[in-house]
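Below you'll find the structure, written out as structure tokens, and then a few comments.
Only one protein chain is missing; all other protein chains are in place.
Entry: chain A
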Amino acid sequence: MQKTSEDDTKHPTFRGVRMRSWGKWVSEIREPRKKSRIWLETYPTAEMAARAHDVGALAIKGCSAYLNFPELAKELPLPASMSPKEIQAATSRAAASTRIINSSFNTEMLSCQWTGGIEAIVARLELPSRLSWFLGRFLALYSMAKDPVRVLVTGAAGQIGYALVPMIARGVMLGPDQPVILHMLDIEPAAEALTGVRMELVDAAFPLLRDVVVTTDVTVACKGVNIAVMVGGFPRKEGMERKDVMSKNVSIYKAQASALEKQAAPDCKVLVVANPANTNALILKEFAPSIPEKNITCLTRLDHNRALGQLSERLKIHVSEVKNVIIWGNHSSTQYPDVNHATVTPANGEEKPVRSVVADDNWLNTEFITMVQQRGAAIIKARKLSSALSAASAACDHIRDWVVGTPKGTWVSMGVYSDGSYGIQPGVIYSYPVTCDKGQWSIVQGLKIDDFSRQKMDATAKELVEEKTLAYSCLN
């Protein structure tokens, strides 16, 4: 295979297909008589990328296009001329041709790396305007032909919900070419506010948002959902004991577990955000036994992102240059932000361990840890409201990486059902370093754990076991 200067690898047989260094396949097409390339999407298999190439090739070159699958493309109608009417007719017929579309995409969640909006790509090319219109429309229809994914947000009338739903509707969670249907659930007292959010979603004219289901009925809310983001829960109020908060939330998650199990689509992916997140997720898992335990997770990506942010501020570098922190354990003040395997990779530079670049173990073992642990409180102090923006953003990151996959060499933190890895008691939802591929997460194994880390990891595990006991006592 040929190597290019971008470290891509050309496919040996398919035209217009390259493999990225992180293992995904990207399709490209050259514009005639020009050096510039039109980058199409990234795909998990070379075959899918090759089909995408064919779509673009036909658009640009028409009958003289070299195609990877000429037998399939014969079903694609060619415009008889470049008149807008002919092009429009061909586009509509091609989009209606489900064989190309369904053979490329399975009914499961799509694993396509987000490389950027189609309009942005096409706009940059300065093609003759008819050509760019055709290409843009063809590609948009090709991708808009994806079946919409149903995403449930509970507690949707609240602050996190309000920040989260426009992100979902803009494709931040699942990609700019993945249509979505939003399901929004909240309690009866919030029904009018919830309707207000629905009105605003209509008013925003989001191209990707196919429909909005607004309800106070959990059965309706859960019906057919592919992704569930559980933001709703009972907030701690002044004077409330920990047991009281736990008790309220345990009832909520038990009830919602039932509805999800019965109504959600098969292989529904669940993310619990509402605190106590780990234990709410555990209760949900326990009372929805037919949902695979691997599909029930809780959000520690916010803490993970906060840790990255703190390191980037300390080192005065861009946050995209830091990676592979780990958040271990409970999304609470016992969480352990671990930098022992984190690295810094400046542009055009060598990857170096964070510990050696920071050169301040004392800070990393004390102030850094407490800053990340207590960041939520710091936000509340500054804003007088809790961190909706960053929590919503982290929820999108969590789902997107789970569905689309993590880049090669990078892991993220997710609260997942413990299998005993790293000596943590099985049977709690514990945050681990994970990589994601084909819609599944896997715990990164074999990382060295020093004594300091061991203590921290055990302390947060202990708290989770206590929470589990408390939760069960509330149920009796």
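FYI, a contact is a pair of C-beta atoms (placed from the backbone, for glycine too) under 8 Å apart; a residue touches a chain by one contact, two chains touch by 3 or more; residues count from 1.
The criterion applied here is as follows: contacts and distances are computed from a predicted model.
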Task: Protein that the absent chain corresponds to, by UniProt name, given "U6 snRNA-associated Sm-like protein LSm5", "Transparent testa glabra 1", "F-box/LRR-repeat protein 3" or "Malate dehydrogenase" - done: "Malate dehydrogenase"
- [ ] Among A:Glu192, A:Glu241, A:Glu350 or A:Asp451, single out the residue that touches the unshown chain.
- [x] A:Glu192
TODO: Taking the full complex into account, find the residue in A:Arg20, A:Lys146 or A:Arg170 that is in contact with the omitted chain.
DONE: A:Arg170
Open item on the list: Suppose we count only contacts with the excluded chain; which residues of chain A make the list?
Closed with: 114-117, 119-120, 123, 129-130, 133, 136, 162-163, 165-167, 170, 172, 176, 192-193, 195-197, 199-207, 209-210, 302, 305-306, 308-310, 312-313, 318-320, 375, 378-379, 381-384, 387-390, 392-394, 397
